[in-house]
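First up is the structure itself, then whatever we jot down about it.
Missing here: one protein chain of the complex. Every other protein chain is in place.
Our next item is chain A:
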Amino acid sequence: MSGEKDLEQLKKEAAEKAKAAALAKMKAKEASTEAATDKPMTDEEKAKAKAAAAAKAKAAALAKMKEKEQVEEEPSSSDDTDIAKQKAAAAAKAKAAAAAKAKAAALAKQQGGAEEAPAGDDEKAKAIAAAKAKAAAAAKAKAAALVKQQGGAEEAPAGDDEKAKAIAAAKAKAAAAAKAKAAALAKQQGGAEGTSAGDDEKAKAIAAAKAKAAAAAKAKAAAQGGTAGDDEKAKAIAAAKAKAAAAAAARAKAKPAEEEAPEELVPSPNQPYLDKYVKVIEEHLGKDVLEDFYINNLSKDVPTLVAKPENYYRIAEFLRYNEQLGFNYLSEFHGGDFETHMEVYAHLYSYNNRQSVALKVKIDREKPEVESLSKLWAGANWPECETYDLLGIQFKNHPNLYRIMLGDDWIGHPLRKDYEPYDVEV
């Protein structure tokens, strides 16, 4: 997954470096609002944001730095940052000497509670000073320092160090009298629980964000490289700060955890029903008629039975007529092409017991054939015709299986994943 991302990112970067700074800025801004609400971002957006950042930075120095950071997984993070800083500064200087046109926009945005540390004010002062110095150097530099602080009192001193460095770098740039345009967006949205390790990460992220382009790649690296708890935190913080890149990473990390946890902890309210169905079926039809059975948590906890193809009709019949089950209503019937196999899905309901069950059967894709249910539920007639029409699944003993939607002369079954439209004229 990350390999794919990197590739995509590199491509985007290459393509978009040439793009106007304005566009980049806009995108970065979008990304920032996004991160402010803690929204996870998708790969695409992330890549875009990164590319945008790169484009903004324009300077070869920054791009280089970013690449380096991506390649090197930092062993001890703060060292890495420093190196990166120095590199950035050096590169910026060199570039300035070469009279490149870069603009530095450092935006310091403070959004914080009463706990806003005095350190933050210091930083502001510094940033302003830096901007002044730049101006004095008679460049057409635009400096807007955006540091958004939204966090607990624990916002670490380490972070301040990093900030100072970054500002120094910016100053150096400005002093070189280039028209450097650097938009540094550092947004801090950190949790109050930041431990010292977390602070380190934060500091890194802040510095990185200031260095702009570097930030995205780095935060991601940091988020992916670390260990358990700290890593999570760092990720969350980095996500907010470096926005685009980190958010996606954090999401990728957080997601599996979310998915696993609730399923195991809380037994579904429908679990007893599932147990009952399985028990009754196994008692009457034998032990191994079912391929699988589970509660489908995504689908309002519906008990789901997966029948073996040869027992599918028997099970359906049993579900329909057994007085304990009595699923007399076919709510939904359709098929699906899952490339490895075909599937038929029926959602049944019992008006007597007021209970639902989903019955599925997986069938051979090469020879998709299954018994028709229309003898059990008259309502299955047309849906089976539709399934046959659109997917090519044959229903044995169906009273009148015909192409209900497309007509007899249609070639192919459109809902199959390998369907190619056929047209005589083409």
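One rule holds for everything that comes next: a contact is a pair of C-beta atoms (placed from the backbone, for glycine too) under 8 Å apart; a residue touches a chain by one contact, two chains touch by 3 or more; residues count from 1.
The rule we apply is simple: contacts and distances are computed from a predicted model.
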**Message:** According to UniProt, what is the chain that's been left out of this complex called? Choose from "Large ribosomal subunit protein bL20", "Cyclohexane-1-carbonyl-CoA dehydrogenase", "Energy-coupling factor transporter transmembrane protein EcfT" or "NADH-quinone oxidoreductase subunit D".
**Reply:** "NADH-quinone oxidoreductase subunit D"
**Request:** Return the single residue from A:Gln271, A:Asn296 or A:Gln394 that touches the missing chain.
**Result:** A:Asn296
**Request:** Touching the hidden chain in the full complex, which residues of chain A are there? Just list them.
**Result:** 34, 37-42, 44-45, 259, 296-300, 302, 328-332, 334, 336-338, 345, 347, 351, 354, 358, 377-383, 386, 390, 404-407, 414-415
